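Working notes, beginning with the structure itself.
Removed: one protein chain of the complex. Kept in place: all other protein chains.
Moving on to chain A:
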Amino acid sequence: MPLDTSSYSLALLRLDGRRWNELRRIHAQISTQAAADGSSYLEMGNTKVLCTVTGPAEGRQTGQRGGKDNEAKVEVEIGFAGFSGVERRKRRNDKRTSEMQHTLSTAYSTLLLTHLYPHSTITIRLHILSQDGSLLASCINASTLALIDAGVPMTDYLVACTAASSSTSSESESEISDPLLDLNGLEEQELPFLTVATLGKSERVSVLLMESRVRMERVEGMLAVGIEGCKRIREILDGVVKGYGKRYA
């Protein structure tokens, strides 16, 4: 087995050769599916996500058509391709997936100007083609792009990324414990990390999720680095949208 995250302190290099504050390569496209109202394809390193948006449209259920009287409902569906992980695995709707769906749908319900579309539903469908860490962050970024492509009005970009602390919770203070930005799959398994999503250029945090234990004093650094990362991702996504706009102007 090659090295693990403990080798970070040797030369301040992470497992894939990045420094603590570097993002992975991000590649994004929008309008990839002609048939959808809005679509996007996003790669953060080896995490690859395809997103399509349908709506705002009339809801599927006949009884209750769309959302409440005064605003649109946001539905999120996440599907994993069988080949997305290291091992081929059938993934039914497990709790983790439903939690991600719920996180996304609450985040976008507040972000999107849903009051413009009463009695309707906006459906976001995410297809995970390949998983290598920062999955929730990738989903948020892909959804944002697809929603922009669909022309759903929103106040700003919702962008997300992950941040970790480079040494495990109970190790000593003397060891270097840099916050790390944008984790890959291997790092996620070994280090405590959080996912943070902010609204565009502002530092307003809209999603913050952490499932591992970490020393309280490390969180501040992790959060600061995460928010910084979000700002940079916003620049990149903005570039993609603008580039697309120019080409089809």
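Just so it is clear, contacts are C-beta pairs under 8 Å (C-beta built on N, C-alpha and C of every residue); 3 or more make two chains touch, one makes a residue touch a chain; residues count from 1.
In this section, contacts and distances are computed from a predicted model.
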{"item": "Hidden subunit of the complex - UniProt protein name among \"3-methyl-2-oxobutanoate dehydrogenase (2-methylpropanoyl-transferring)\", \"Chromosome disjunction protein 3\", \"Postreplication repair E3 ubiquitin-protein ligase RAD18\" or \"Trafficking protein particle complex subunit\"", "value": "\"Chromosome disjunction protein 3\""}
{"item": "Per the touch definition above, residue among A:41, A:117 or A:193 touching the missing chain", "value": "A:41"}
{"item": "Option touching the unshown chain, where A:186, A:205 or A:219 are the choices", "value": "A:186"}
{"item": "Positions on chain A contacted by the hidden chain, ascending", "value": "1-3, 7, 10-13, 15-22, 24-25, 27, 29, 31-34, 39, 41, 43, 45-46, 48, 50, 86-87, 129, 132, 169-174, 176, 178-179, 184, 186, 215, 221, 225"}
